[in-house]
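Excluded from the complex is one protein chain; the other protein chains are retained at their positions.
Going by the order they are written in, the chains are A, B and C; count residues from 1 in each one.
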Amino acid sequence: MNAAEELKRLLPNAVVSTGIQINKPLAVIRKEELLKVAEDVKEMGFDHLSVITGIDYTDRFEVVYNFFSYGKKQNLVLKVILGHDNPEIDSLTTFWKGADWLERETYDLVGIRFTGHPNLTRILLPEGWIGHPLRKDYDMKTEQFVMLGEDGEDVVSTDGSKLLRRK
Amino acid sequence: MIENAYQLIVYVLTLLGVYEWIYGIFQSFGIDYVLQIIIVFVEIVILFAFVLVTVMFLTWMERKVVAMVQSRYGPMVTGPRGLLQPVMDGVKLIGKEDIIPAKADRWIFTLAPFIVFIPALLVFIPLPFGKSLIISDLRVGLLYIIAISAMSPVALLLAGWASNNKYSLMGAMRAVAQDISYTIPLALTAIAVVMFTGSLSTVDIVNAQGGTWFGIIPKWFIFIQPLGFILFLIASIAEMGRIPFDFQESESELVAGFFTEYSGMKFAMFFLAEYAHLFAVSGIIVTLFLGGWEGPALPFIPVQLTSLVIFLIKTYAVIFFAMWLRDTVPRVRIDQLLNLGWKIMVPLAVLNLLLTGFIVVAGVI
Amino acid sequence: MPWISKNWTMKGIIKGLIVTLKHVFHIGGRPTVTVQYPYERMKLAPRFRGKHAIDEDACIGCGICEVNCPNSTITIVKYNTRWFPQFNLGMCMFCGICVDVCPMNALKMTGNYELADYTRESLVYGPEKLLFKKEANQ
Partner (left out) sequence: METEELLLNMGPVHPSTHGVLRFKLRMDGEIIKECNIVMGYLHRGTEKLGEMKTYLQFTPYTDRLDYISAFPNNYAYAKAIEELAGIEVPLRAEYIRVLTMELNRIINHLVFMGSLLMDLGAATMIMWGFREREKALQLFEMLCGARMTFNYIKPGGVRDDLPDGFIPKLNEFLKDMEKRIDDYEQLINENEIFLMRMKNIGVISAQEAINYGLTGPALRGSGVSYDIRKLEPYSIYPDLDFKVCVQSEGDSFARYMVRVDEMRESLHILRQVVDTMPEAKIVAQAKYGIAPMTGMPSAVSTYFPRIFAPPAGEVYSRIEAPKGELGFYIVSDGTTKPYRVKIRSPSFCNLTAIPRMVVGLKIPDLIAAFGTIDVVLGDVDR
């Protein structure tokens, strides 16, 4: 019995389905039960949160968590499916501190809001950037310019006429 | 008896047979003091030129030593083995735009580099480069040197404050804290030397180190005062602000410390002062502990020349050590440095003083 | 001061000083390794990926390199009645994919790496600068 099935046994309500994602047990879970699942996953010994990925499927968002257990030397993949309008999911920062920046990055690039995150701001792009680049409907035609504002913070605008080097 | 550089110039002119003639001309106008002023002026010009050339050479030498340690060649293109590189650097720095930050204190910002440079030059006055090669043999020479070097933190603080930059301010603060905490062990160990000589005059200190024990070991104070020498060396490296104690700049932490905002000629002034200081401090170490210009005299060559060469060899050996150390060790942290200064160096210096007192009173040496 | 009582000999620093001194005097196979670049040059490996070269006889102007270039460096242009690739080296990252995918083995990369220039326009290398004839080269 792999970790995903064990999780289903523990929380039958939370796990929608289980499967295998190329050598790794995969469990698709319900969005509402994420915190409960996370607590159990942590208790099962999955102490390393490898990566959080947000994927835009144009009709839905998927958030994928890859866990690893140093004790059991096992992998576990959790997948949460979100609706396309206003995607929101609970933050896992209380369980894994490493989730902090990974969630911020997912918010920044994919635009998934993590409720309960202590500081959910953009991380790679400057504050005020228009759109989330890794969404499929991101407008790549509009040029955006980052300038240093009066107070030293970044200012984003689509008007590049004030820049020095401009053709 | 020729005692200082003034008399040496007069002596040389007399040898050439022109001194009487020149003196006569000035006397006929009744302004023979003008001649004295001119000779002093010539001395200063010679000293200034010497310091400039030394600084240039030192920058070249530093690069070469670093390069040798790091399996490189260093500057090779301008001049033979890159000897003219410092000249090119000077030309480049003069050509640079002189930037004064908009929110800087203009006057102090401009003044600070000069205030840094003047003490660095003044330190040379009682420094005996060789027998009778001294600008002025002050009776309080050593005190003068320590007092003048203690002036430089003021200038650094002015520079750091006037730049209106947080890094500069922190660099200046560090520089002041460091200089104050290291001047004390420096002075205390110097006093231990003075206890032997009974004189603060640098010439007397050097003369006291003449001769040998058993015909082999030179009577340098390093052999009587090994602890004092080590303390003085460490304290003076800290005073010079070189790695491992280069907190005033500490480029990886504070960008460039107190001269972050300086450019062009003003930056060059700091640079000049730094290397002049390096040479001066090395010279003081040589004077106090390594026998100054004392050494074997050669026949047929004027003793002034041999003593100058001996002094320079010793000084460059100390400078080489400083450069060598710089290429080997990392930087100490500022609080560790202060701990080292106050908790280790000062007690050890006092202990050294105490031991010296016993030795002097017992009259062993 | 427990630290100083343990470390008063400064053994580690002296060890370091010895190693650096060995380097100063080149003791024990520690030579100077710098190459004085503009005056002497290092020998490049035969596989070095520098400026491109197009075999005039082999190239058929098919445009497979144009399609496969990740940075759209390549455009196919007309030159002397035939079609050849033109490289905008300002955009090129010298990955060598164009060489790999060429069905006729017409592309190769030379050892020329001194490609700095003053304008972006002069970084566009047309066929007139890149063509070579295999016979002439051998």
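What we mean here is this: contacts are C-beta pairs under 8 Å (C-beta built on N, C-alpha and C of every residue); 3 or more make two chains touch, one makes a residue touch a chain.
As the structure is a computational prediction, the values presented were derived from the model and not from experiment.
> List the shown chains that the missing chain touches in the full complex.
A, B, C
> For the chain not shown, which residue from A:Leu10, A:Leu35, A:Ile55 or A:Leu120 touches it across the whole complex?
That would be A:Ile55, which touches the missing chain.
> Would you write out the residues of chain C that touch the absent chain, in ascending order?
Chain C touches the missing chain through residues 3, 7, 10-13, 15-16, 18-20, 29-30, 33, 42, 44-49, 64, 68-70, 93-97, 100-103, 105, 109.
> List every residue of chain B that touches the chain not included in the displayed model.
Contacting residues on chain B, toward the hidden partner: 66, 69-72, 166, 170, 243-244, 246, 250-255, 327-336.
> Identify the residues of chain A touching the omitted chain, counting contacts across the whole complex.
21-24, 47-51, 53, 55-56, 64, 66, 70, 73, 75, 77, 96-102, 105, 109, 122-126, 133-134, 138, 152
Definition applied: only the chains that are shown with their structure count from here on.
> In graph terms, with chains as vertices and touches as edges, which category applies: line, ring, star, complete, or other?
Per interface graph, the chains form some other shape.
> Taking each chain's centre as the mean of its CA atoms, which one is farthest from the centre of chain B?
Most distant chain from chain B: A.
> Compute the distance, rounded to whole Å, between the mean C-alpha positions of chain A and chain B.
Chain centroid spacing, chain A to chain B, equals 61 Å.
> For chain B and chain C, what's the span in angstrom between their mean Cα positions?
Computed value for the inter-centroid distance: 48 Å.
> Any chance you could list the residues of chain B touching two or more other chains?
none
> Which residues does chain A have that touch at least 2 chains other than itself?
In chain A, no residue touches two or more other chains.
> Give the list of chain B residues in touch with chain C in this complex.
65, 68-73, 76, 324-325, 327-329, 343-344
> In the complex formed with chain B, which residues of chain C make contact?
So the residues of chain C touching chain B come out as 1, 4, 13, 16-17, 19-21, 23-24, 30-34, 36.
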